[in-house]
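Step one of this worksheet: look at the structure below.
With one protein chain withheld, the remaining protein chains of the complex are depicted in position.
As written, the chain order gives the labels A and B, with residue 1 at the start of each chain.
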Amino acid sequence: MTGVAFWVFGVAAVVAGWRVFRTDSMVRATFLLLASFLNVGAILLLLGGAYLGMALLFMMTVEMTVMVIFMVAFMMNPAGLNPMNMTHQPRLAAVAGWAAFAGGAAVAWRSNFPDRPLPAGKAVIAELGTELMGRSMLMFETAGVALVATMIGAVVLSSRRSRYGQDAGDDGSLPPVLDPATGAYPAGVLPEPEASGHGHHGGHS
Amino acid sequence: MSLHADVWAAPVLAGAVLALGAYVVAVLDVAAAGLVAGTGSRRVLAQPVRNVALLIRQEPTLTERPDRASWVLAPALYAGLAAAGISVVPWSRTFSIADVDTGIVLWGSIEALVVVALFLHGWSANSHQPLLAAYRFVAVGLSYLLLSMFVLIAAAIPAESLQLSRIVESQAGLWNVVRQPLGLPLFAVAALGSTTWGPLNLAAGDDLSGGTTADVSGLPLLVWLGARAAMLTAFAAMGTAVFLGGWHGPLLPDPLWVVLKTVALLAALVASGHLVARVRAERFVTWCWMVLLPLGFADLALAGLQALR
Partner (left out) sequence: MAVTLLTRLAAAAPVPVFVARGGGAGMVPAELHADTRLRLVTSARHATVLLAAGRFPAALGEALDRLHDQLAQPRRTVWWTPDASVERPACLEEGATVVTGSDPVGAVVAAHRAALTEPASADPPVLRDEPPNPFEGGGDHGQGGEGMMGGVPYGRPMAMTADDRDGLALDQLPVVFGPFLLGLPNGVQVRAVLQGGTLQGAQLEQLDLGDGPPLPGSETDRGGPCQHLRWVADALRLAGLDALGRRAAGLARSALTDRRACASLARAVRRSGLPATWSGIGVLDGEDASLRLERRLRFDEPADGIPLGRVAGSLPGQDWSDALVTVWSASAPDAVASAAQGRSG
């Protein structure tokens, strides 16, 4: 049963990964990548990594969701009305792909993978917790705090008030004027001309 | 130690529980709306059935060039996640449909995948209003996800386990809602968010013509609405298990206590939809990160301090 499940998840992960490059919509590509990761997470669960497998599912989902927002923001065309060619540098990519495959296959072929089945009833999660909070505590705590600080910083920067408060209006990344009388900006800051509504959009119908 | 349902019986059981739960949600919604509107509630039990019949009779809509796979996948994924969520809830001291030993982390993954399901539902229609609704929802979703993980982990600390049956057992003396008072309100925020209900109805709201459901009608709409009600039921059941002591209670049999507490929590969640105005996405995100998340930290710290004693 586990064997069948492994093959199903493994094949699904590879097929989903292949489809990432054959689809012509960035949102579909992102979610196919997510599907591939989810299958890998399922394999981790089969390997006995209960917490790690679940955490992988959780993390990859959130990461791909953030990525898809950026995909839609930078290119709002889901390839419904506009077919697109989304490959870049196909020859270099093919060479790199084959080289990576050859390297990975060589490693898989020549390595001696151990055959140590997990003893039943082993407290996997408790051991993981002891490791995280014991020897690896400094590393994880540092990474965790850095991540939270980054997230909070991103939310602050993207909010309407941005860095310079309510009264700065919609100038966003531009610091407030130094001297209201002369309209002088701080040293080294060059204000861009007003950018809203300009640009190359295709006009109104 | 816990009895698990057979692999083949599990989906059927979960489906039955969720279908019943969805009906209860619909009835509570009609009743609450009638109370708040002052029109009284006539035929509260029949109205959901009639609405379902109408949706079955209605033809499904197809927009110009939707992403058909996602169009079909999104409501199915939503329903599947609700089923996965309700499977880990213990119904008595010996029975739960599938009691995995990382139940809390499974719920984290479920909430994250709900965001994906709702985004797909909005994006796949290839239409403006649904896409806007999906955008708004993702911004808010990423904010309360962290919050819910904090309060769930805080509830796992006294039990010293991520397994839901152990968490319920650890509440034998005192329910978590008493010793971790911030937990249930913050979890309710996550519940309302994941089901886009009431004050956090950013993905299906009337100000965006129904949000992600703007271009959906007929049977697909019925499936989506049913999945949403089922997800609310699953969240209420989870809240019961983690904060309200699950099956603990005198006199009545264990499963009946779970049902009663779930229905009570459902009534509170459903009523909030008619009593509290919808939040603005940006203000909620700011408020969530500046107020609610520190409260979540405080809840976690409190639980940790209690465990150290």
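We take it that a contact is a pair of C-beta atoms (placed from the backbone, for glycine too) under 8 Å apart; a residue touches a chain by one contact, two chains touch by 3 or more.
Being a predicted model, the structure only gives us computed values, none of them experimental.
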item: Candidate in contact with the missing chain, chosen from B:A76, B:L256 or B:A281; value: B:A281
item: Contact residue for the chain not shown (choose from B:A83, B:L120 or B:L208); value: B:L208
item: Among B:W107, B:Y135 or B:W247, residue touching the chain not depicted; value: B:Y135
item: Residue in contact with the excluded chain [from B:A37, B:A69, B:A172 or B:A307]; value: B:A37
item: Where the missing chain touches chain B, by residue; value: 32-39, 42, 46-47, 49-51, 53-54, 56-61, 128-129, 132, 135-136, 198-199, 201, 205-210, 213-218, 221, 273-283
item: Residues from chain A at the interface with the omitted partner, ascending; value: 72-77, 81-85, 170-173, 192, 195-205
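Keep this in mind: only the chains that are shown with their structure count from here on.
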item: Separation of mean Cα positions, chain B and chain A [Å, integer]; value: 26
item: Contact set on chain B toward chain A in their complex; value: 64-67, 70, 100-102, 105-106, 108-109, 112-113, 115-116, 119-120, 123, 126, 131, 135, 138, 141-143, 145, 162, 282, 285-286, 289
item: Chain B-facing residues of chain A, complex; value: 25, 27-28, 31, 34, 50-51, 54-55, 57-58, 61-62, 64-66, 68-69, 72, 78, 80-81, 125, 152, 155, 159-160
